[in-house]
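Only one protein chain is missing; all other protein chains are in place.
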Amino acid sequence: MRNTSPQIHETSFHVRYAETDQMGLVHHTAYFVWFEEGRSDYMRARGASYRDFERDGFFLPVVDCGARFVAPARYDRRVTVRTWVSELKSRSLTFEYEVIDAETGTVLATGFTRHLCTDREGRPRRIPEAWRAKLEVAP
Amino acid sequence: MRNTSPQIHETSFHVRYAETDQMGLVHHTAYFVWFEEGRSDYMRARGASYRDFERDGFFLPVVDCGARFVAPARYDRRVTVRTWVSELKSRSLTFEYEVIDAETGTVLATGFTRHLCTDREGRPRRIPEAWRAKLEVAP
Amino acid sequence: MRNTSPQIHETSFHVRYAETDQMGLVHHTAYFVWFEEGRSDYMRARGASYRDFERDGFFLPVVDCGARFVAPARYDRRVTVRTWVSELKSRSLTFEYEVIDAETGTVLATGFTRHLCTDREGRPRRIPEAWRAKLEVAP
Partner (left out) sequence: MRNTSPQIHETSFHVRYAETDQMGLVHHTAYFVWFEEGRSDYMRARGASYRDFERDGFFLPVVDCGARFVAPARYDRRVTVRTWVSELKSRSLTFEYEVIDAETGTVLATGFTRHLCTDREGRPRRIPEAWRAKLEVAP
């Protein structure tokens, strides 16, 4: 049964035509864009837009990422990205994702992105407390 | 005053991080992806998904397009694409678009895409009547 | 006969798989990325990398653009972008482009991008003389 704990955020949208390739399916890079939109929406939902994070002089570049593609996604389908924090350290954090077909619930892909917290010059920084307080590791 | 005739369809979403470039603004190609999502949603709203159009063996490749960028769009802002049909001929049609900031109403960009109706082999075809009936030129 | 004046710069590369869509052809947004690579290479060839232009505090955002798609481009084909400056004003300039199949010479698309010269805050600026000297309007 699908984990629906409050630490898991869901965001839904339609697959865009530009996200397909000549195989007739969604190109694998699109999932990483969806993951990114998933964590943007996760943070917005917690009143902590990543836009403000950068405005404060902090950045969360991706240092490691991966994805497994379980079933193909297609143009015009509505998909849901389920996003949660799986690890939270002083200077880094990891998001995990599950992309499902919004109508059938079928899992289409899973993945993760690990981020380092840096300043504008790319130097590692502690994640500020105000931000850490808004993130929550999913059980 | 903004034209709010029923022939104009509106669809809204957040600007994605991947759509920005190192200028700190949205890259100009993203607007064409938004236009495409605008017309996808226009057709969905009229019960005529472009997905089914292709399944029926018809295609609407872009043969001509253009855009003017009036004010910059930025990551995380909510934008609205206003989409309408400005010309409908037997074998071609033109969509026009206006992208506005969903919160302030400021116009960010305007544009158009002209499409030829073709079969799978790229040969020009008349737009099928069943589809034509669902499209409506905005006054 | 094709204009081969020295003011026209040519740059060639293979069509990438990610640039295709489910129609089996190159997505129209890819041409604008190619135009951008065409003008990047135009400037590199004249010893005036746009990278340095931004480092000097100047920017050339696209304010207007357009393209016509004459024949489809396909994955793995080698294409050539022909790039030239068609208009050079004190605060703006226009590049024009022609994308041809590198093997057959067939024209695939034509287009233009008009750019405003701005500073980091987006305010209009005169194009610096050192840069203007490296650009040349094609006859």
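For reference, chains read A, B and C in written order, and residue numbers begin at 1 within each chain.
The working rule: a contact is a pair of C-beta atoms (placed from the backbone, for glycine too) under 8 Å apart; a residue touches a chain by one contact, two chains touch by 3 or more.
Model, not experiment: these values are computed from the prediction.
Undergrad: Give me the visible chains that the unshown chain touches, in label order.
TA: A, B, C
Undergrad: Out of B:Thr11, B:Thr29 or B:Thr110, point to the residue that touches the absent chain in the complete complex.
TA: B:Thr29
Undergrad: Using the touch definition up top, pick the residue from A:Gly57, A:Pro72 or A:Pro128 that touches the left-out chain.
TA: Among A:Gly57, A:Pro72 or A:Pro128, only A:Pro72 touches the chain that is not shown.
Undergrad: Pick from C:Asp21, C:Glu36 or C:Asp64: which residue touches the chain that isn't shown?
TA: C:Glu36
Undergrad: Residues of chain C in contact with the chain that isn't shown?
TA: Residues in contact with the chain left out: 13-14, 16-18, 33, 36-37, 40-41, 44, 49-51, 74-76.
Undergrad: What residue numbers in chain A mark contact with the hidden partner chain?
TA: Given the touch definition above, chain A has residues 22-23, 25, 28-29, 32-33, 54, 59, 61-69, 72, 113, 122 touching the missing chain.
Undergrad: Residue-wise, where is chain B in contact with the chain that is not depicted?
TA: Contact residues on chain B toward the absent chain are 17-18, 20-25, 27, 29, 75.
Just so it is clear, only the chains that are shown with their structure count from here on.
Undergrad: When you check each chain against chain A and chain C, which touch both of them?
TA: B
Undergrad: Rounded to the nearest 5 degrees, how far is chain A rotated relative to chain B when their C-alpha atoms are superposed?
TA: Rotating chain A by 180 degrees superposes it on chain B.
Undergrad: Taking each chain's centre as its mean C-alpha position, how far apart are chain A and chain C in Å?
TA: 33
Undergrad: Residues of chain B touching 2+ other chains?
TA: In chain B, the residues touching two or more other chains are 33.
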